[in-house]
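Could you have a look at this structure, given as structure tokens, before my questions?
Heads up, this is only part of the complex; the chains shown haven't been moved.
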Amino acid sequence: MTVHSRPAPAVVLGQNQYGKAECHVVRITRDGATHHIKDLNVSVALSGDLEDVHLFGSNANCLPTDTTKNTVYAFAKQHGIESAEDFGILLARHFVTSQGPIKRARIRVEEYAWDRIARGNEDGGGAGGHSFVRRGQETRLAQVTFDGERWQVVSGLKDLVVLNSTDSEFWGYIKDAYTTLEEAYDRVLATEVSARWRFGWSGEPHREPAWESSYRRVRADMLQAFAETYSLSLQQTLYEMGSRVISRNDEVDEVRFSLPNKHHFLVDLEPFGLENGADDAAVYHAADRPYGLIEATVLREGAEAGIPHDLTNL
Amino acid sequence: MTVHSRPAPAVVLGQNQYGKAECHVVRITRDGATHHIKDLNVSVALSGDLEDVHLFGSNANCLPTDTTKNTVYAFAKQHGIESAEDFGILLARHFVTSQGPIKRARIRVEEYAWDRIARGNEDGGGAGGHSFVRRGQETRLAQVTFDGERWQVVSGLKDLVVLNSTDSEFWGYIKDAYTTLEEAYDRVLATEVSARWRFGWSGEPHREPAWESSYRRVRADMLQAFAETYSLSLQQTLYEMGSRVISRNDEVDEVRFSLPNKHHFLVDLEPFGLENGADDAAVYHAADRPYGLIEATVLREGAEAGIPHDLTNL
Amino acid sequence: MTVHSRPAPAVVLGQNQYGKAECHVVRITRDGATHHIKDLNVSVALSGDLEDVHLFGSNANCLPTDTTKNTVYAFAKQHGIESAEDFGILLARHFVTSQGPIKRARIRVEEYAWDRIARGNEDGGGAGGHSFVRRGQETRLAQVTFDGERWQVVSGLKDLVVLNSTDSEFWGYIKDAYTTLEEAYDRVLATEVSARWRFGWSGEPHREPAWESSYRRVRADMLQAFAETYSLSLQQTLYEMGSRVISRNDEVDEVRFSLPNKHHFLVDLEPFGLENGADDAAVYHAADRPYGLIEATVLREGAEAGIPHDLTNL
């Protein structure tokens, strides 16, 4: 921090970062008639000796955000995109090691998955080819931070909507003067999973995790834990999801969830002479707002928490 | 239309409709341990003898939008939801036949698909169960209109993003003083499909189409035609998609598409000494705006067009 | 329409249009130290002799959407932007008159308003200068259609949210088996105005309306009518808004509204020993979905309706 001299009071520059956000890069590789696609939205944030640009508008230490964007596209060509995490590592290393004033780089990636469009009957499931449909389910996330010495990699996902139509209860809670909620012994439990998980890996000489297979396992563990937990609260489900991720994936030290409780309210149909309970056929109103929001971190014992508390802005 | 007497000029009420929009109804049915889910967002629009409510605020002929909402939820319980189209038919018939002043009802439905979360190894693909993950790909659409005599059913989808990484060219177009575009002999072709298709069925004594299987076939035909067409323009691809739908699905008389051209521009990497062409590994910038927008209707010969021209508002 | 010969069934091309959507053009003009800004989002849709591009991928009659985009930017420089409507007229005339195969052009514009940032004490409310803050209230809309002979101009706005905290009732409506709504004698009435109004002007020799002042008047008339109407239903308020627009603006022949009823529900605070009525201080829950949706056209007597029924897609 640098003190900027003004009469009174003195004003100080604090943490700062800058870069190009949302470089949407698509890389197509051709393996004969079979093509492969990687679809990433990359955001760069750089920090370093940048007081002068803030205080005096001197850009001598400033690598333009336009250049960071060019680097994203050029690296996709030069180095390929093995995974979002690998690509983030390449970029972060480049910015920190090639520019003296840049001391820290953080690369954030959103990745969109694509499935192949199966060809029709005529030529069977043949070559696979060059036609894709965007899967459109969760958005995969990766964040790589490098300060010249240590690496931090946080992977994640958002927009994954899940629902259990039974095996969820909620009762035994505090009742105060403002409580009107009825206890529930068989309710719908639904949420839109936003999760971030931090890897223990901090750089050489340790071997990098296998990012792609790790992602698939962590995602599957979260889904399994959601589906298999008989839930007495969304917090309990969250914790089961987190502890399954930690206990089954040695490479992950910490996971944080932000789980909106997507309320499905049983509609009161009594005025129309209809019973509506969580029995053979139940009708729910899927509400928008307000919604419960449950957030927590689950850690490997001994690990230090490193993921910020707020994954969303509400 | 009714003339509302004012000194000068006389003002007239034209087409009008009203109802509750976006009733988000989820119905869970239990078949032993195997549950089923239908997730619909239903909008009701009613027309009829409604001049007095507009001109004088007399609500004597007005069924409140709140009541139309209640009806949606009650019908989900009473009649179930066989398909979005069936549910729309039930609702439209009810409003038109039960309320004298209501002469026409239009029910619009958005449907969100859910997949089962497969259980882990322990008990195999067993019972199926009660855990779901939202598919998150296209949104299915249905619109049912009934005026007491004739039915019109239009199904559709939106948000289905597809991409061909080759077999697309664009050349031989008009060049004028404002043309700078280079001709392309191997480009990426990507779009977000918004489609509506109208059924020939207009009511009894004709048998209703099998809405669910029809949807699956039409969707598959569109995807196949997109994938298999060697494209010289997005218009050609659109027409192939439409004509395949019409020629393979007897129940469909008309289909309209709104296809934004999701431009994937080859990044110019020459300044960095890198060649970047549509060869073994190409890097594209996926652009947002502006975008080409291609819209057209394809009809069965002899059919009269009934789908409005603008599926989006731009 | 052209019949595309296939064995069976024959398939026909219907209405079609294409062009570049959402060209976001900002024009800054300098009048000494005082600058002016026009901020438009322009979408072009062209129709004409375009069968061959659909059926055979022949682009000989196709002016690329990229060229239509270039034309938007070039025209902003060459001709300036007097108003959204004037700019649309220039573009539509150009496309139809300069390209034989193009028989019809429709230009849609969204316009974003900017206010000046008032300078501080030093030089008073002086010259105004070059600093702006986006107003962020309604989005202004304009649509110009030209087929080589006749012009149609439709102006409009969206996203204008208004609220009356009293002088609104709703009672005397139909009650059926699904009605639970209580009658209301003093409620909040709020809506987000989406409106389109069509001008009588259809081209020379008639003089063009003064588009900018007309917009301001129509907008003010709608707001005044909303504020001044003692409302027995949102339909009545809509009609008062529309008839005021028609009766006070000779240049406008038709106006259509899509008015979502932004429900503000009095919260039931009785469980907490609190009365909550529409009296000195009332607390409302502002709900999202579902919402009533009221849509209607109001016409000058003798005018033919020309605005499509659906301004939104629900």
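A, B and C label the chains in the order they appear, each numbered from 1.
In this text, contacts are C-beta pairs under 8 Å (C-beta built on N, C-alpha and C of every residue); 3 or more make two chains touch, one makes a residue touch a chain.
Nothing here was measured: the structure is a model prediction, and the numbers come from that model.
In this structure file the full complex is assembled from 4 copies of one chain, 3 of which are shown.
FYI, only the chains that are shown with their structure count from here on.
Distance between chain centres (mean CA atoms), subunit B to subunit C: 23 Å.
The mean-CA centres of subunit A and subunit C are about 37 angstrom from one another, to the nearest whole unit. Contacts with at least two other chains are made by residues 23-24, 70, 74 of subunit B.
Partner subunit A is touched in their complex by these residues of subunit B: 23-30, 35, 37, 39, 70, 73-74, 76-78, 80, 114, 117, 119-120, 129-138, 159-167, 188, 223-224, 226-228, 264, 267, 269, 271-272, 274, 276, 278-288.
Looking at the complex, you find that subunit A touches subunit C at residues 177-178, 180, 271-272, 288-289. Across the complex, subunit C meets subunit B through its residues 1, 3-4, 6, 8-24, 43, 45, 50, 53-67, 69-71, 74, 98-99, 101, 108, 170-174, 176, 178-181, 231-233, 235-236, 238-239, 242-243, 246-247, 254, 256, 260-261, 289-301, 303, 305, 308-314.
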